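Just one protein chain is left out here, and the rest sit where they should.
After this line comes chain A, so read on.
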Amino acid sequence: MDTVLSSATPSATDVNSFLSAAEKEALKAATFQRLHPQIYLERFLEEKIRPDGRSIADDENEDTHAWRNVEVNVGSITTTSGSALVRLGNTTVVCGVKAEICEPELDNSDEGFLVPNVDLPALCSPKFKTGPPTEEAQVLSERLNEVLGNGMIPLSSLCIYPGKSAWVLYVDATVINYDGNVFDAALLAMVCALKNVSLPHAEFNPELNRTICTRPKSDSSKPARKLIIEEDLVPLSFSFGVFAGSYLLPDPTASEESLLDTTISIILNTRARILALSQLGTGVDKSEAPGQGVADISHTREADTLARCISLAKKRQAVIMKKVYDT
């Protein structure tokens, strides 16, 4: 935070002398957040509010202000076959899809390939240094790979000529700004970019042993086509964090993320049906009596948290659908 940085320069005393009272308060709060992040967050949550001003999804108080604003912009990168820029609050992800032609595998001679990849460069956050992909980037890539590979794009639709020629879609996402919940943002960016993809008409010529593509709009009998997408399998992710075993925080920011002990992701399809669920951590701990130790891992408690997450996700999904399908 730049306030801490300014106090390290030789002119720290000068800065303080012309700060107004309100600015001094803000500096104290920022310093407190740096030194005691856990207590800082606790103090906010006790007042039923989060540091960025959102309300906590608390039982019946489930309004969509618990989530950050989503902005989606597609098709701005013309060197790609399809692209999308997604902003989830301050978290910003750019995704570009490049289509290339290759030979299919021997085992799956009538299938193309989908290769997702996420890049977390040093510019998106001070957490990341330059160098080989961090563990977080690799885990993120793997999770996205699993979710996208479940059939949203039927690989057989990417085949041009069985055994000889197929499309390979490289889906490259770059995180431009990291402010928590990158998984949701990256998945949304990839889904929107894939929906934006326009493949040129491709024909395999067995005599020449080559694939011939037709430039879009040059021949009206060979038009470019959109990808074939299995609408029931289009994934949309909604992530939650659990803080201190008791507060459920939808769409955590970066400062909250580092303090969470559990992350829950609910992946729904376009009809708000669950495609996948993941929970990393123990979930919400509602045990009241001091006598109940760790041995009492009540299954109903777990089910409650998940049920709440699922219902919150479904509510939010309606909003996201409008954003994704209206662009």
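Everything that follows uses one rule, which is that a contact is a pair of C-beta atoms (placed from the backbone, for glycine too) under 8 Å apart; a residue touches a chain by one contact, two chains touch by 3 or more; residues count from 1.
The rule is simple: contacts and distances are computed from a predicted model.
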item	value
Protein name, per the UniProt record, of whichever chain is missing from view ("Crooked neck-like protein 1", "Clathrin adaptor mu subunit", "Proteasome subunit beta" or "Ribosomal RNA-processing protein 41")	"Ribosomal RNA-processing protein 41"
Identified contact with the non-displayed chain, of A:K98, A:K164 or A:H201	A:K98
Which of A:L123, A:I228, A:I274 or A:V319 contacts the chain that the document leaves out	A:L123
Hidden partner chain, residues of chain A it touches	2, 9, 18, 20, 22-23, 77-80, 83, 94, 96-98, 100, 119, 121-123, 130-131, 170, 172, 174, 176
